[in-house]
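Note sheet for the following structure.
One protein chain is absent from this view; the other protein chains keep their places.
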Amino acid sequence: MHSTVTKQTGFVALMIVQIVFLVLYWVFVRYGKEASPIDKNPQDAGLNEQHESKYPHFQDIQVMIFVGFGFLMTFLRKYGYSATGYTLFLASLVIQWSVLMKGFLKMEDGKIDLSLENIIDADIAAAVPLISMGALLGRTTPIQLLFMALFEIALFAVNEYVALDILSICDVGGSITVHAFGAYFGLAVSLMLRPTKDQNDAGKYEGPTYTSDMFAMVGTLFLWIYWPSFNSVLADGTGQERAILNTYLSLAAATVTTFVLSALVSHENKLDMVHVQNSTLAGGVAVGSVCNLLIGAHGAVLIGIIAGTISVMGYRFITPFLTQKLRLHDTCGVHNLHGMPAVISAIASAIFVTMVTREEYKSDFGAIFPAMLNETEISANNMTENDATIHIMGGYDRTASAQAGYQLFGIAMTILVAIVGGILAGLVLKYTGFRKLQKEEQHQDELYWEVPAERKDE
Amino acid sequence: MHSTVTKQTGFVALMIVQIVFLVLYWVFVRYGKEASPIDKNPQDAGLNEQHESKYPHFQDIQVMIFVGFGFLMTFLRKYGYSATGYTLFLASLVIQWSVLMKGFLKMEDGKIDLSLENIIDADIAAAVPLISMGALLGRTTPIQLLFMALFEIALFAVNEYVALDILSICDVGGSITVHAFGAYFGLAVSLMLRPTKDQNDAGKYEGPTYTSDMFAMVGTLFLWIYWPSFNSVLADGTGQERAILNTYLSLAAATVTTFVLSALVSHENKLDMVHVQNSTLAGGVAVGSVCNLLIGAHGAVLIGIIAGTISVMGYRFITPFLTQKLRLHDTCGVHNLHGMPAVISAIASAIFVTMVTREEYKSDFGAIFPAMLNETEISANNMTENDATIHIMGGYDRTASAQAGYQLFGIAMTILVAIVGGILAGLVLKYTGFRKLQKEEQHQDELYWEVPAERKDE
Partner (left out) sequence: MHSTVTKQTGFVALMIVQIVFLVLYWVFVRYGKEASPIDKNPQDAGLNEQHESKYPHFQDIQVMIFVGFGFLMTFLRKYGYSATGYTLFLASLVIQWSVLMKGFLKMEDGKIDLSLENIIDADIAAAVPLISMGALLGRTTPIQLLFMALFEIALFAVNEYVALDILSICDVGGSITVHAFGAYFGLAVSLMLRPTKDQNDAGKYEGPTYTSDMFAMVGTLFLWIYWPSFNSVLADGTGQERAILNTYLSLAAATVTTFVLSALVSHENKLDMVHVQNSTLAGGVAVGSVCNLLIGAHGAVLIGIIAGTISVMGYRFITPFLTQKLRLHDTCGVHNLHGMPAVISAIASAIFVTMVTREEYKSDFGAIFPAMLNETEISANNMTENDATIHIMGGYDRTASAQAGYQLFGIAMTILVAIVGGILAGLVLKYTGFRKLQKEEQHQDELYWEVPAERKDE
């Protein structure tokens, strides 16, 4: 009886959140220029086309968030409704919230201008709590998950704003601001929710069936396929095509490496679906921060090989260690798919950035490294730009090695903020009134879902 | 023996239909301007690019029709081959037919000009009988379904032509002409095919398995993801970006609302997969007729909340009522996903249209409300347009409240035509030579499909 009351309260609270969002949209959000009727004016006409051209990228990312993440997490034998359902529920809630949060940080005259850009950003932001959800999969209630996500998005938006807009670090594919943040936040929450010593063994339902593993491959493959869109959507000019090419090659190399190492390190040299479902994607994370740089095709392949290696080794050796020694459970192994590859990406970005010159990057220099422009350049740049485009910030005349330093500071700060935030969130989830799952309630849909009774005739 | 003969006759008749289509294409269809070789001419060159830009939208809609509808209907435990297979069969037949039917209504010199536009329209038209199929799922033979679809498409094309081209109502996302039509037509057929009182209980196989529910989520998620493409494909200018933004927000709000209400109204406050699979999408339907209007982001969120609410309540209370009292079965609950949300969309369109002014809509005014232009404007518009673009019809100098009245007339007419058409179709399916399914033959693939025998070793 008690639990039913708590469930109701949690869901009612979420409805109130939805209604608060409605009010905030009413007060603060208006259509941006691209979505507002215009006087016939040939100069403005081009604007919309430019915007529209990112629509296919946006739709690819939609597939990654809803089908990719959703199905990737269906590998547990009795948690498929939750994996796909909570992904849909959580993403629907946080995309609305992230448009607001990111809008508040950037609004100028008290209004948020809504355009395709905002919902692309919202979809990317949705990846953050979904990554954290991967770490916690099956060990929280949906109510815990959703309130965690609301807090996480707010913190993410602030950290991203500092990293990209103030510190001006390069992170076009979001490896630092999205993947590292989501992974370490989730791991910190998981550490807070760690079981007692006598309950540290794997849950009764913490494994796949043949069919649930097949569903997970739907997620893996769509994430793999569309990752170049995720990494390139915020890149412009020739950097966008580099982002596509580098991500594609890095994924391919990581995949080959993953299969080979999976066979070599596993029992009887058999391939392990956990590696195939996850480590193949590490190449997309590890190349994220540098994919629009001049890393060369071989640079992309090398990063892919390293990412695949680290990720498989992580699943084979580090995850069991963390589980046993720290009682830090990581259901989907996000540390191996998102955490470590993101750190590699940040280190790679520091290395490649030290080699940056104006001569090599030509017209892309200012767009990719605005902080390395000097003041004269930045004002010249802004002057020639159309009023409608966002003014480039930067112009700090930063050297290449200073920029490299900022890259490293960026990842350090992000991990720190994520861990501190995750600890706070974990404490709230643990010590306040949230209903918690008992060991035997974990990794199964039944507590929160109507599940069909299996019948003899099947 | 008898049944085999009937089966053969039905399939042979469909082959004859396909051959008749071949002849009709031979006689009536030619490549449109965009698909025809051109003399090198810089002015025409732009034409093709403009057209090509809708190709990604088209592909998104293809996924909705074939994967979205197909898998959404796989939730029944023994009807997955039929759900995906008949979707593919039916859609392949009716897309060919709809190019012809819609072409006949608009052709000028005895020829149908084929271009990307026609196949976008054909895919949208395919949604109509697929919605009706949802109402009837498992209770007809494929032969009944396909002949119903051929008739339905013809009627749909005429009704749509009257609604959009003659009455000039606003319905960019097709909520009125597609969703309401498909739903009420299907419900009318279902009423005609209603069981006798002693056979009114649920069929033996009329429920999901865990796995079949997971497959249905594939359909749900792809429909959810690509719905902004469906609603925006026929919008132009800044209205296209509004259609994307509003559909996205309405879906998100409907989804949050659906999850909350599903938990609140269900047994033991458990989430119900029927709601998650269907009501989350009601936001896309309910915003369809108004998504390119200046409804504001909050307008989209509000419509989503209302749609999610109505849809879950419909599943919980209205569908059981209709089944028990009227013996009106609606296997997928299309009344809750398509029917009622479409009515909401029509009402919303009437409300928002009363507030339309030339000042607010600026350059979009004529494109969205051609009937509200006066004759001077319409001829000025048509004069400045390139010859290649379709001349805007309209110019009736309609007032905003008159337009609102037309919106309401449009939905009323559509529902009436759909119900009358559905009753006629139902009478034919019931009282002519079509083989009908017995109660115990319903909701299972076996009668029309080779199904693998289940074996002990699985």
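Which chain is which? They are A and B, in the order written, and residues in each are numbered from 1.
As a convention for this text, a contact is a pair of C-beta atoms (placed from the backbone, for glycine too) under 8 Å apart; a residue touches a chain by one contact, two chains touch by 3 or more.
Keep in mind the model is a prediction, meaning the values are calculated, not measured.
A.B. asks: One chain isn't shown here. Among A:Asp165, A:Glu241, A:Glu375 or A:Glu440, which residue touches it?
C.D. replies: Result: among the candidates, A:Glu241 touches the missing chain.
A.B. asks: Which is it among A:Phe259, A:Tyr315 or A:Phe352 that touches the chain not included here?
C.D. replies: A:Phe259
A.B. asks: Using the touch definition from the top, which of A:Pro56, A:Pro195 or A:Gly405 touches the missing chain?
C.D. replies: Considering the complete complex, A:Pro56 is the one touching the chain left out.
A.B. asks: Go through chain B and note every residue touching the omitted chain.
C.D. replies: With respect to the unshown chain, the touching residues of chain B are 4, 7-8, 11-12, 14-15, 17-19, 21-23, 25-26, 29-31, 34-40, 48-49, 51-52, 55-56, 59, 62-63, 66-67, 70-71, 74, 80-81, 84-85, 88-89, 92-93, 95-96, 114-116, 119, 142, 211, 215, 218, 447-452, 454, 458.
A.B. asks: Mind pulling the chain A residues that touch the left-out chain?
C.D. replies: Listed in rising order, the touching residues are 53, 56, 60, 77, 207-211, 213-214, 217-218, 220-222, 224-226, 228-229, 237-238, 240-242, 244-245, 248-249, 251-253, 255-257, 259-261, 263-264, 266-273, 276, 280, 294, 296-298, 301-302, 305, 360-365, 454.
One rule holds in what follows: only the chains that are shown with their structure count from here on.
A.B. asks: Can you work out the whole-Å distance between the CA centroids of chain A and chain B?
C.D. replies: For chain A versus chain B, the centre distance works out to 34 Å.
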